[in-house]
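Questions regarding the structure given below will be posed in turn.
Removed: one protein chain of the complex. Kept in place: all other protein chains.
Take a look at subunit A:
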Amino acid sequence: MPHIHPETELHNPQSTKPPLDPHLKALENEAIHIFREVAAEFERPVMLYSIGKDSSVLLHLARKAFYPGRVPFPLLHVDTGWKFREMIAFRDEMVEKYDLDLVAHTNPRGAAENVTPFSHGSALYTDIMKTEALRQALDAGQYDAAFGGARRDEEASRAKERIYSFRTPDHRWDPRNQRPELWNVYNGMIRKGESVRAFPLSNWTEVDIWRYIQAEEIPIVPLYFAKKRPIVERDGMMILAEDPRLELLPGEAKREEVIRFRTLGCFPLTGAIRSNATTLDDIISELETATVSERQGRAIDRDQAGSMEKKKREGYF
């Protein structure tokens, strides 16, 4: 057999992108493999779409995996009603541009009982508007597999999560009783009512995500780039102050700062960082010299030791 160099590729004339480096290529191949396997093995898959950078990468990989067909499952967005406005605009733009099926779900209790991050505190608010809302949406859609963008490097309790992560009919995760996962052979056998969360980005790190976004020219929410924005400081976090529902507490004052976000969630619970990174290059070099992890700006992780594991056991993504 003649020797064939792996990079002998004919470029699509419309594409100006150079081929991916072998590191990103390996991660991409693995993710596409997982997407195809889940789509083939399960009856009703869905993709959790949080609009953040990891979701953007996940969506891009899904489009690649099923090309030239369209993405063969809907995207599910659990909308707490407290997302950044730019996130919702971006979401709708993506759905339109890529011809996607979107299911957006908000827990009706939110409106009925007026559950807000301010009135109920971050822990209870997250429990109702995210965890409970997600369970409602998964039950309503009768989804037997849900793709998520979680990465093992994010948080200690994620380091042991499988790529196919088994859930009981009430969406619980039992970390002590996970199925062994060998090679890239995934066990997708479940009973009725049970489900699997599938994590194609398990082996990616935060730097990989950014380098891939850059290499693949993937659109992301502009909040990731530094810009002068109105903020207010609260509990040691800089919160974006553009939503009229954000009421200033005594002693608080709005001011403008050049900031950006490393992760995106609900705006009252997501802290900004001071940064001048206005391009992907800037973000990547900032990251390579960063001394704190990306979840540092997340209020919900700091509630208690093991807080993420607890949320996950209860069904949080």
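Assume a contact is a pair of C-beta atoms (placed from the backbone, for glycine too) under 8 Å apart; a residue touches a chain by one contact, two chains touch by 3 or more; residues count from 1.
We take it that contacts and distances are computed from a predicted model.
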Chain not present in the shown complex, as UniProt names it (candidates "Methylenetetrahydrofolate reductase", "Sulfate adenylyltransferase subunit 1", "ABC transporter permease" or "Molybdopterin synthase catalytic subunit"): "Sulfate adenylyltransferase subunit 1"
Sole residue of A:E86, A:D153 or A:E233 that reaches the chain not shown, by the stated touch rule: A:D153
Identified contact with the non-displayed chain, of A:A39, A:V115 or A:A241: A:A39
Interface with the unshown chain - residue positions in subunit A: 1, 4-6, 8-12, 15, 17, 19, 21-29, 32-33, 36-37, 39-40, 63-70, 152-153, 155-160, 175-176, 178-187, 189-191, 202-203, 205, 207-208, 211, 284-285, 288-293, 295-296, 305-306, 309-310
